[in-house]
Every structure is written in C-alpha cells, then in structure tokens.
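First up is the structure itself, then whatever we jot down about it.
A single protein chain has been omitted from the complex, and every remaining protein chain is retained in its original position.
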Amino acid sequence: MKKLINDPANVVAETLAGFQAAHADLVTVHFDPDYVVRADAPVKGKVGLVSGGGSGHEPLHAGYVGKGMLDAAVPGAVFTSPTPDPILEATKAVDGGAGVLHIVKNYTGDVLNFETAAELAEMDGITVKAVVVNDDVAVEDSLYTAGRRGVAGTVLLEKIAGAAADRGDDLDTVLAVAEKVNAQVRSMGVALSACTVPHAGKPSFDLGEDEIEIGIGIHGEPGRHRIPMAPADSITDQLVDPILTDLKPASGSKVLLFVNGMGGTPESELYIVYNHARKRLEDAGLEVTRSLVGNYITSLEMQGCSITVLLLDDELTALWDAPVNTPALRRGV
Amino acid sequence: MKKLINDPANVVAETLAGFQAAHADLVTVHFDPDYVVRADAPVKGKVGLVSGGGSGHEPLHAGYVGKGMLDAAVPGAVFTSPTPDPILEATKAVDGGAGVLHIVKNYTGDVLNFETAAELAEMDGITVKAVVVNDDVAVEDSLYTAGRRGVAGTVLLEKIAGAAADRGDDLDTVLAVAEKVNAQVRSMGVALSACTVPHAGKPSFDLGEDEIEIGIGIHGEPGRHRIPMAPADSITDQLVDPILTDLKPASGSKVLLFVNGMGGTPESELYIVYNHARKRLEDAGLEVTRSLVGNYITSLEMQGCSITVLLLDDELTALWDAPVNTPALRRGV
Amino acid sequence: MTETLNAAWAVAWIRRAQVVLAENRMELIDLDRAIGDGDHGENMDRGFKAVVAKLDAGETEVSGVLKLVAATLMSTVGGASGPLYGTAFLRAAKAAEGDLDSNGVVAVIAGALEGIVARGKATTGEKTMVDAWTPALAAAQEAAAAGIGPAGAFRAAANAAQAGAEATIPMQATKGRASYLGERSIGHQDPGATSTALILTAAADTAEAV
Partner (left out) sequence: MTETLNAAWAVAWIRRAQVVLAENRMELIDLDRAIGDGDHGENMDRGFKAVVAKLDAGETEVSGVLKLVAATLMSTVGGASGPLYGTAFLRAAKAAEGDLDSNGVVAVIAGALEGIVARGKATTGEKTMVDAWTPALAAAQEAAAAGIGPAGAFRAAANAAQAGAEATIPMQATKGRASYLGERSIGHQDPGATSTALILTAAADTAEAV
C-alpha cells in the first residue's frame, strides 16, 4: 500500500484540516466530533440539509457543502458510517428553524446511525425528516437483500434538494423533491481494480489481470459478478442495460446522464464511456438534456466508473441548473 | 492493462466526441485535425489564447476552454505533442483580430510544433506570440537539459492570462501577464505509481512496492531520483523545499498554493498534502491567500501529486478571482 | 470459582475482549473484505480501545459497566456494528440486575440478542451476528437449567456462538452489506458473528478465572 498519508488513524482528521484551510470561504469544519457546515450556518428560515457516511468517497459529501446544496456533511471513518453524535451536532448546527432533512445512503450502518441521531435531534425539538437514497440497480430491492444501495444518484439528489431548500421550500416540499429524485434515478457501477482502505492495508478484493467486477458499490465490496475485461462500449452496455430495464423510461423522456469516476480512472475514459452511454440512451428514444462527467463520488483510488440516469422534468431541470457554490460543484455564482 | 477504452488508436477521438456531447454549451470540437474551441469563437477584438500538448493530462487543456480562460485547446496523441496543422487551424479559428497567444509547455516537441504553427499562422496574417511555461524545479534550467519542464503552473497561467484577455488586454499585455506568472510560479511532483499509455500497454516505469519517484514530469517519465516510500509529510517536504529554494519568496509574500493530483490519487490524500504544505509555507513566513486542490493536470491514472506555488500580487489575485466558465473550472458565472 | 460475576469481572471481561479483538483485528478485516467493506476489525478495535480508555475501575455494578460499554461503542464504532453492539450492550445492561448468576448470564445474553434484533431486524439464517447470539442464548439457557454456574453458562454460550459463527459459512447473506453479493456471499464466515464469538469467549475465560 502506497498512499500519501501519515498514519491511517489520522486520515480523516488531516483531510478535514486541509479541507478547512483550503475552503475557509465556504465551509467551517468542526472537530471531535467531526462535521462540516457551510460557513454561514445556520441559514435562518431555510430547511437544513445534512448528509454523511463513511469517508473515502471524496468529494462526497464535504465537497458539496455550501449555498445551494448541503448545509452539513458528516464524514465517518473510511468506508464506515459516522456515529450518531456528530450527525446530531451537525443537525443542531444547521437547523435554521425550518427543520432538517437527512440524506442517507441506504446502508444498514448509515440508516441505523442517522435514525438514532434523528431521534436525539427530535428530543432537542428539531424536526427531522430523512430520505434514504437507493439508486443502485446492481442490487435487487427484495426481501433477500438490505435493499438497493445508495450510490451516485446521491450527488444529483443533494444538488436538486439543495436547490429546493435554497429557493425557500419547506421541509415537506424539500423531502418530496428528494423523494422524486430518488424515485427517478438509477445507477450501476463497474470496477477495473479494487481500492485499498488505509487501515486494512490491502486491496478490498483481488482481481485478476483480465477480470473486472460488474455491479460494485462504493465501498470496495465485490460486485455482483466478475467478467473478463471487455471493450469500453461493451462494459457501458452492461451498465446501461440494467438501468433502462429497471427505470423503464418512456420514449421521448428527458434525462440527465451522469458518468462518475471511482477515483482512479482518467477523465478521458469517463468521456469514452459517456459517449457510448449517450448513444445508447438516444437509441432508446431518450433526450439527454443535462450531463455530468467526472469524479464526484469515489471509492478511494479504485479504477472504474458508474453510470447514472435521472429522469428530468421542468422542475428538476430548473433545480439542477440553479446556482450552487460548494468546493466541488460550482455554477451560477 | 485494464482501461475503459475500445481501441488505443481511438482514445483521443472518442474522448473528444464524448467531451463535445457533454459540453456543447461551452465548446465546439473540430475533428481531423482535432482541436477544441469555445462555442462562441472567435471573440471579436479579444486576444485569442491557444494551448495544447499531448493528451492524457485531462482536464488540461480542453477542460479549460471557455470564457475567461482558453479560446482553443489542441490535443495531440496521448503524451505526444500535436502536429502544426491542428495548432494552425485552432489559431485561425480563434483569431478575433487582436492576435493570438500560444501557451506552450516547455518540451522539445511542443515547442517545435507550436513554433512551426506560429510561422504558418503569421504567413496567414495572424500575429502570434508565445509563452513557454517552465515551472518544474525538478529539472535544472541549464545547458545540460532541455530546460525546465512546463507542468502544473500551466493551469494557473492559463486562468490568469485568460482573465487578462477577457478584460480586454492587448496581446503584448496578455503576454506580459503570462510571462509574469511564469516567472513567479514553481512546481515539483512525485509519483507513487507509474501510468500506462494505451498504445504502450505497459506501465511507463517499474516501481517497487516500497519505492516512489521524486521529481517526475507529467508524461510518465521517470523522475530525478527514487526514494523509499515515506509519510505524506516527509514527501511534501521534499516537494516544498526545492520550490522554496528556487523561488526564494520574500517573507510576508502572498501566494497561491496548488496541490494537483496526478489522476489516480484520492482527493483526501491531496488535502493531507495541502495541509502540510500550507504549514510549511506559513512557517516560511508566506501568506496563503488562494488555494487550488484537485486533479487539474494529470498523467492518466498515475498515483501521486505535484505542489505548485505562485507568488501573488493584487493584479494576479484579481485575475485569478475573475469569472471563468469552462468544463473543468467554473466560478463567478 | 464464585457463584456470581460482579462488576470487577465485567471490567475484566471487557478488557479481555479488547485484547482479543485487537489480536483478531486483521482476521476480522479479512473476513469483512471477503463479503463486505473490510472495516469490521478496525471498527471493533477502535470501539473497544475507546471503551477500555473509559472503563471506570470504581464502577460497582455489572449493569453500569455494560451501560458504559454501550454508550462508548455507539459513539465510536459507527457502521452497522456500532449501533447493533451498542444496543446489544444497552439492553444487556438493562437486563443485568446486581451480580450475575447463571440466570443473570441468560438475561444478559437475551437482552443483547433482543437489542440486535430490534435494531437490525434480522432473523437466524441471514448470515449476521444473530446467528451467533441465538445459539449462544439457547446454550446458556440449557446450562442454567442444568444448574451450571455463570462461568459454565458463558462457556456454553461462547462455544455455541463459535459454532454458530462457523455455521454462517454456507449461508447466503440476506441482511447487511454482504447481502449485496447474493450467492457470492456463500462460503465465507460472517465477521459480526465471529466478533460475537470472540466477545463471549472473553466472557467465559474471565468468568472461569474469577
């Protein structure tokens, strides 16, 4: 394991220290417990948005703290959901009197810890609602799984719900927008290589020189199945097909196409995937009206990508286009 | 070699096709010869900025085409300088009557091809000036080398010169600003792993499990020396020290600190490096007033980073802060 | 051997559990790498180190020790196992009245299992820590019914938990992160069931040493 770190135990703390110093104009980092809030939190009268989860997915979530997106992010240890304390503290810190929305990726740990924090916050008189993101079509949403995982759709949801809160929507309306995004977004990912969690010191799984994992999540878990290495177009097909099968978009629908890098894949490859994915969507009669390509929710230095398709309507498009000013996503400000 | 590509020969063309589709609002891609111009080129009366070089450094240069930065980018084959033809065509396409500035990274190939293109453009009646970026302190600028390489300082120069052109400066003034940036910027890089050029199919160099290369460029060349793996703070020292030795900034100087990822390093690690580098600069009496952290000029999927320090004055700070609207850098618009 | 286990034993148990979890940190990481995200050993190690740092030697009640463990695990472990073990120890603390005889041991284990199920909604056969706690409870009950003392009850529970953990190997996970793997989760031992066996073995070892 070669990493630009000092001590695996200090990775999150030192990352946050650097993040604070680099982005003091946008965010304030609290230590012990660790959480990140926008510099002007709480915004009076605005619904507060709190997300969080294990670290290692940077820029998610701390990179999305700022006007028009999240009010707070709560980073746990690498790939480990944070405990209730920092979630509670972050919730308190961003409550502007209009209640707080928890954006939780669907993992047992995240759900349990956010639930507990929400209970504690309610005891402190803060109204908390939660949306649990579950966009990963690699996992069947059935009795036999913990349900679909929350993956790259989370970025889109945070942006759009953040815009809804920013325009003054109340908690129930922001929640409804978030639920709508979650209902209309699907993702699927592939890994060409594993990643190495600092405290584990070895790759999260062992992959042969000519094998790839289809249907991976964002925590270095093995995927649904392993296939021989294939050309980008064929891999792209294997991500697009299950998304379309699951989402069943009506022909003529407008969509946002998001190709996300897992952290160790060159941007050029993401555009190659985007190019073919877009063709596939257009062949299916869809109109790609918005796009996002880059490393937005990663698995440390894993090589691979995910494809996300979000069905758009005028409202979601307007919210997507709304100004946002965060360390990792900035536009219109 | 596992890459999300179809055919090594088509990597650049397919990347550009995806790039065009994803960013049609900002850029127009021309094929055969390949170059990228801002969607509204040429901007009448504005100095045109053209940069380019081998591909594989994405988002450089095409990601910086747009208002407030480059007017055109010319991508060669992976790690191979483009030929004169597309440079000439791009130069013609962005000439708004006020002349064109070529921003060239100091490599024999880039310099020779841009020189030829400039000659040809002058024959077509276009005034062309060039700035050759050479910020890499890993290479001695002596009779015994091809001179210092142009590396991450290029991103800062493109932004700042782009802002100067955007505010209406004439060609000589834009050139002077660019020369000033080049005179005041220094960089140094480290590789934890090599990268694999698609057409070569194997890593650019072989590095032991516990070795790293100090003083690398951005083309997968081996660096100046190889050392055993070390903690991030110690590696950071070995990048900061030669920069300070070379730049000799006066105590109290304001600087921009830029920590750039080589493509395969998690953002968290970049912030860890940033955190220590900033402390080192502050210990040296410098004031870090602007920061940039992320993957802005890469070497495919190489793991590692570079540190860049730019001496700021009020003019450069204002130009750095000026609005920019490109696929990879956006602010104030 | 005494008839009951007191607060000093509880402190010794938790200290022993910390040592054993630290020793098995990499083994638990490897089990979790195979079917999860590779952090279980790190999570448990971090949590129990934090617990030991807070263990108050002056604590006079078993219940008080377990409550401290619960609160500390809840606030330091994170992930799925943090709330699950946190709730387990909280309910165990509630169930512990005074020093533990073998019925007290049964109550503590029953409380832990109940807490885990309340939070995680898993049942047996889903390849989780429930598959270690459930046979552990049955074995403790049997031992108590047979008039065996608290140390023996813990030993029976620990052995059953260990067997239960091993029995997760052929199971397909349907709860937790391992469920994402579908059939590929088969053939690996569940990390949480394994840490459960380690913790209960630490309880038996320290109880026998009382």
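Chains: A, B and C, in written order; residue numbering restarts at 1 for each.
Everything below uses one rule, namely that a contact is a pair of C-beta atoms (placed from the backbone, for glycine too) under 8 Å apart; a residue touches a chain by one contact, two chains touch by 3 or more.
Just so we're clear, the structure is a prediction, and the values are computed from it rather than from any experiment.
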Determine which of the presented chains are touched by the chain that is not presented, and list them. B
Which of B:20, B:51 or B:113 contacts the chain that the document leaves out: B:113
For the chain left off this view, which of B:91, B:204 or B:253 is in contact with it? B:204
Out of B:76, B:242, B:263 or B:327, which is the one that touches the chain we can't see? B:76
Spell out the interface residues on chain B facing the chain that's missing from view. 54, 76-85, 107-109, 112-113, 116, 138-140, 143-146, 149, 197, 199-200, 202, 204-205, 217, 219-222, 224-225
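In this section, only the chains that are shown with their structure count from here on.
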Show which chains lie in contact with chain A and also with chain C. none
Interchain centroid distance [CA atoms averaged], chain A/chain C, Å: 32
